[in-house]
Structure formats: C-alpha cells, structure tokens
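With one protein chain withheld, the remaining protein chains of the complex are depicted in position.
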Amino acid sequence: MNIFLLLHVLILFIFPPLLLGIIGKTKAFFAGRIGPPLLQPYFDLYKLLHKASVYSVTTHWIFRAAPMISTAAILSAGILMPIANLRPPVQFGGDIILFVYLFALARFVIILAALDTGSSFEGMGASREATFGAFSEIAMFFNLTILALLSRKLSLSGIFLGGLSSSWVLVGPVLILVVVSFFLVLLVENSRIPIDDPDTHLELTMIHEVMVLDHSGVDLCYILYGNAVKLFLFSTMLVSIIFTFRSPDIFLNLVLFILEIVGLAILIGVVESTMARLRLNKVPYLLFSAFIFSIIGFIVILVRGH
Amino acid sequence: MLIFLILLPLLVAGTIFILPDQRSRKRMLVFTALLHSGCVFSFWMFKPSTSWNGFLGLDALGLLVLSVISVLFLMVSFYLMGYFKDESELSRKVFIGFLLCFLSFMTLVTVSRHFGLLLIGIEATTLSSVPLINFVKTRQSIEATWKFLMICLIGIALALLGTYFLAVAGLNNVQSLFIDKLIIHGKELTLPWLKMSVIFLLIGCGTKMGLAPMHTWLPDAHSQAPSPISALLSGCLLNCAFLSILRVAQVCHAAGQTPFFSSMLILLGIISMGVAFVFILGQEDYKRMFAYSSVEHMGILAIGLGLGPIGIYGALLHMINNAFTKGIAFLVTGNLYKQYHSKKVSEVRGVFFAYPITGIFLLAGFLAVSGVPPFGTFLSELIILYAALIGHHYVVVFFYCLFLALIFIGIADIILKMLQGRPVHESVSQGPKESWSMVMPILFLIVVVFILGFYIPPILNNVLQQGVGLLAG
Partner (left out) sequence: MNVWLDAALISVIILGLFIVASTRLATMIQIFSVQSVILGCVPLLMYAKDLEFFIIIISLAAVVLRGFIMPNFLFWAIRHVSVRSEASPFIGLGTTLLLSGVSIVGSFLLASRLVFPVAISSDLVVPSSFSLIIMGFILIVGRTKAISQVIGYLLLENGIFLFAILLLKKMPLLVEMGILLDLFIATVVMGIVVNNISEEFNNMDTVELSTLKD
C-alpha cells in the first residue's frame, strides 16, 4: 500500500510538465516545425528556479504569497484524485466539492495577486478569468453531480475506482454528453485555444497570461508548475471517465494510463492547432453550451431514476 | 355522392388550369357553383350515405356549414362575373382555379368524419387560399399573405399536435380518430391527455377561426384580399374552423368535460369581443373594420357554444346569419372599392348621393352586422343572451351587452359618416353604375338575413335541433 501511495505522489509531482511538452510538440508538428524538445518545460522550470524575483513597489504580501498558495492548493487537489487506479492518499465522502474549491482557491489568489499590482492589464485579465471561471464551475459541478449519481458515491476515489464500470453500457449517451462538456471545461480552465492562447504576446488578447505578467523567477516557476499539474489533473479526470476499464495488474494500468493521457494531450494539441481563438464575447456561449450538455445529461439521469 | 361533391370542383379547376380559353372560365365557375349548390340542396331532402370507408359522412352540423359555404360561394361566383370585367387574363386562370380548389377543400372539411382528415382539409384550404389573397401583389398584400401563412400554418401544426394527443388519450380503448367512435367511447379517454388535446385543438383551430389573441392574421388578410375573397374568407373559412371546434366540443361532451371546455370558450369569446371593440373604434380602413367585426362575431359564436343547449342553438343560428351578413358586408365593400378606388374611410363620403343602391346595401349591411332587428343577427344574438341569463352567467351578460353596444357605436360612427354628405372628388359620382351581377347577390343575401330575422323555416329548425342534440346530448 505504501509503495502505491509513493507511486501516486511521484506521478503527480513529476509527470505534469511532460504534458505541456507533448502539446508543444504536437503544435509544432502541425506547423511544420520540429519544435522544442519534449522535456523543455522541465528545463524552463529549472531555469526559473535559479532566477531572482522582481517585485513591484505597489504590491504587498498577497503578491508574494499567491504563487505558493495556488500551487499548494492545486497539489492538495492532486492528492485527492485517483491516478491510474491507484488509491489517493486522502479520500473522504464529499471530496469532490473540496476538489473543485481547491481549484477555485488557486484561481482566487492569483486574481487577488493580479489586482494587487494595481495595473489595468492584470485587472482586465483578472475580470475575464473570474467570469469564465464562474461559468465553467457550474458546468463542472453538474458533470460531477451526474458522475456521483451514476456511481452512487460522493468521493473521487469512489467514482473513479470502479463506480462507473457499468455506466457506459447503460447510459452511454449521457456519458458522451458529460465527456464533451467536460472537455470544454478543461479547455476553459486551462486557458487553451479556443478560449485563450497560451503563446500570445498581445496583452489585449490574453486572459490567463496577463494575470501572471508581473510574476518572475521562483514565483513564475510555481505558477507554471501549478498550471501543468492542473492540466494533468483535469486530463486524468477526463480519461478516467472515458476509459473505465482497469485491470488488477498495476503495471498494465500505469502503461494504459500514460498512453491515454498522452493521447489526450495530443488531442488538445490538435484542437489548438486547428482552431482559432474565439472572440471574447462568444466564450460565455461556448461555456453555456457545455452547461446545457451537462444539464441535459443530468435531466436524463433524473428521469431514468438512477 | 360525397366524393363526387369534393372531386367535382377539383376536376373543373384542373381543366381551367389546362385549357387556354378564357371566356368560358367565369361560366365554368358559376356552373360548378350551381351544381355544388344543387347537390347540397338535395342533401336537405335525402341524407347521403357515408362513403370511403367511413371517412366521409354528413351529419347535421356538417350539413349546416356545407349549405352556408355552398350558398355563399354561389353568390360570390355571381358577383365575380361583374367584378372581373377588367382584370388581366393570366391571373384570372390561377385565381379561378384555386378558387375551385378552395371550394373543394372546404367541402372536404365539412364532410370529414375523421379528425386527421379534417385537419388535412383545413390545411389544404389555407394553402389554396394563399394565391387568392395574394392576387394583387402589392407590398401590403405580401405582408398580409405572409402573416396569414405563418400564423395559420403554426395554428394547424398545434391543432395537429392536439389531434395526436387525442389519439394518445384513446390509445388504450378507442384506438381511432373517427369522430363517431370517439363519441361512443368518450368516457374512457385518458383525462390528462384529453385535456391537453382540447387545449391545443382549441388554440390551433381558434387561430384559424379568428379568436383573439390568435386573430392577428385576420384584419390584414381580409383587408388586403379582393373583396369577394374577403367575403369567402369571413363567411366560409372561419365557419370551417368553427366546425372543427364543434367536433372537439362533441368529443368533450361525450367525455363529460364540457365545463372545462365551456369556460375556455367563453373566456376566448369575451376577449375576442373586447379586442374587436378596441380596434373598431376610430378604424380608418372600412374593410379592416368589417374584419374586426368578424372577430367579434366569432367571439359571439364561442360564447354561445359555451352556454349550454340554448346557447348552442343560438350559436348555430348565428353562424348562418353571420356568414350571410359578412357576405353582404364585404361584397358591398367590393362595390365601394370599385367606385371610390380607396379603402380609407376618410375618402369615402356621400354614398347615398352618388350610388343609392350601394348606399342602401351598405346601410343594410351595417344594421345586419351590428345586430339590429329585424335582421337575423339580432335574433341569434338575443338567443345567446337569453342562454347566458338563464344560466346565471351575469358577468358574461355584462361584457356581452357592453361590447355589443360599444361596437355598434363604433361601426355606426364610421358607416354613417360614409353614407352621408357629398363625395370628396366630383369624378366619383360620374363613375359607372353597379352592374346586375354586383347587385343581385347582395340583394339575395339581404333578403335571406331579413327573413331569418323573424321566421325560421321548420326544416332549418329541425336541422338546428339535431345539431344541438349532437353537441349537448
């Protein structure tokens, strides 16, 4: 049991930046470039750790504390989530709510830090992020409710460690709705195209990037790392909904899991390469359709009486 | 026999579309109308048998509506001979062809014994009346046609949904949409589905009938269509829709849901009368005024239908009176339009001075439409009032009398201004006098409505009583 806990924590801590590398490579492939090496995010994090941070004189302790709080929150959410059929270190009934609110806490402190700088650019990014976060949280909650109703359990490990095993056969269409809705939520929460461009350098078109514009050095390292872990956790959740087959062999599970996550990262890269960014006032409609999908699934489940 | 009645106008329409000869078109129209009326007249003597597997059949209600349609169509076809003396040729081919199709489909509605067939008939009448309304392609007539088409098609779609609900209500027992079978097994119909079906059928067929608040297509369509077509729309099409509501009432009565249905009918009727009153006051277009008067009379029909056996008798009698009265009203407006070339009230003055015959007809039409004795409308409205009084529906009585009086004032104001004085332009009174064909039909209708005001022939009374029996047991 302890080995598996260690394995879970190790994967959680070490694997996420590789996802960013895979996405970068996919986008480069679509653009006809060779692109940065797969391990580039690790090198970036390492480089940032050695740099000094520069702080603006208008900021207070919030600005210095925010990166640490947000990364800590995201990592805490990570230890609630089962990875590759491995039991997470912490689990209790109702931890899905804690899971969502830990992400909300991370977003909250980053927004506060952005407002703390007193610059209008960061404020603009903060307001956008708050709006989209509000919409995406509703959709996420409804998705989680559907999953909880289907598996009759209120904890993440309960849902994803076997709770959904017969659901695809019984209520396939509903789960397809959940998957589509959740994929849209994933794109929003992690600031991917078509909502936000992680590579853009035009401040007026950024959402997430502009909020973290003023962070540097170790703080920036924390934030980048936190984003990678957040993406990893969302991908894990999505993959666990789609592929509910798990074998008793740990090694096989691990391999399957890594393959599925890599596949999802490639899919995100494809989506990013083939689509353009949506106009900012169209994003709420995208989120609203994610919400509608989950609502329809929710109603169908209610009607069926599961 | 019944199939022949339906197919005959269609066949004649087909030949009109194909044959290039134009002189005989009007004669073929009148000939078909005469043949049609002759057949219907024979039905009063000998009841025809049901045909086509029980889909077609004639009962008392159908006979009443069919006779009204037939007579009014005959009068309009006579009128058209004079009205069309100077229109272009090609459009006349389309016009007369679709006019005959219109007659055929209305006949189908009256003799249908199956709800689905009834709805198909009503939709077909809607579609075949579109070219008739759109005869003169001006901006406003296109607008009127579009509104008519959209609102009526949506109404029929809702009525179709209501029919499906009715089928569901009978799914465990009757498993059929034949009116006779539905009436026999009325008590077994599932109640929630039956109520929903009644609501949707009322909204859908009420749209075609012109009950407020679904009446919005009516003033536009009636004012923009040529006057004889307005007469047909008001006198025949609205009555066909009323017939479908009568069928729904039959099923409701058999299922014991009459109070539920009656309350909705009375509510819609009073709203219709109120809406008509609001829009008749100060109306600038005399055809629109008569169109709103149609809305008012449909409201009276709905109120009568919801007031028990006596009210139903009054409503059926009023249906006949109203149809002929609207025939008078709109054909007279046809005369007026030919003479004054304008639909505005302000430009029509001195009808008595310039065209005395039309003036007398207009006066008679106004009196008949407002329900002044000794015209038939007074008698039928009185019967409905009596039914409301003995049923202790005092609120209904109050609003009914109030709106009738106010509408009388409104129409009187407009028509009397038109009748008196001198024409605005001198050239108007030098225009051609009315031809025979534009006078005789109106005169005939006035005489009929006048007679019905104090004498109901026993044979008519018999059929009316049968109709009441079908609806109220």
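The first chain written gets the first letter, and so on, giving A and B; residue counts start at 1 in each chain.
Everything that follows uses one rule, which is that contacts are C-beta pairs under 8 Å (C-beta built on N, C-alpha and C of every residue); 3 or more make two chains touch, one makes a residue touch a chain.
Since this is a predicted model, take the numbers as computed values, not measurements.
Screening B:139, B:187 or B:392 against the full complex identifies B:139 as the residue touching the chain left out. Of the options B:283, B:321 or B:335, the residue whose C-beta touches the omitted chain is B:283. Only one residue from A:45, A:68, A:176 or A:266 touches the chain missing from this view: A:176. From the set B:33, B:61, B:99 or B:160, the residue in touch with the chain omitted from the display is B:160, counting the whole complex. Not every partner is drawn; the one left out touches chain A at residues 169-174, 176-177, 284-285, 288-289, 291-293, 295-296, 299-300, 302-304.
Listed by residue number, the positions of chain B touching the unshown chain are 116-117, 120, 123-124, 127, 130, 134, 137-140, 142-147, 149-150, 153-154, 157, 160-161, 164, 167-169, 171-172, 175, 177, 190, 192-193, 196, 219-220, 223-224, 279, 283, 288.
We take it that only the chains that are shown with their structure count from here on.
Remark: chain A and chain B have CA centroids separated by 66 Å (rounded to whole angstrom).
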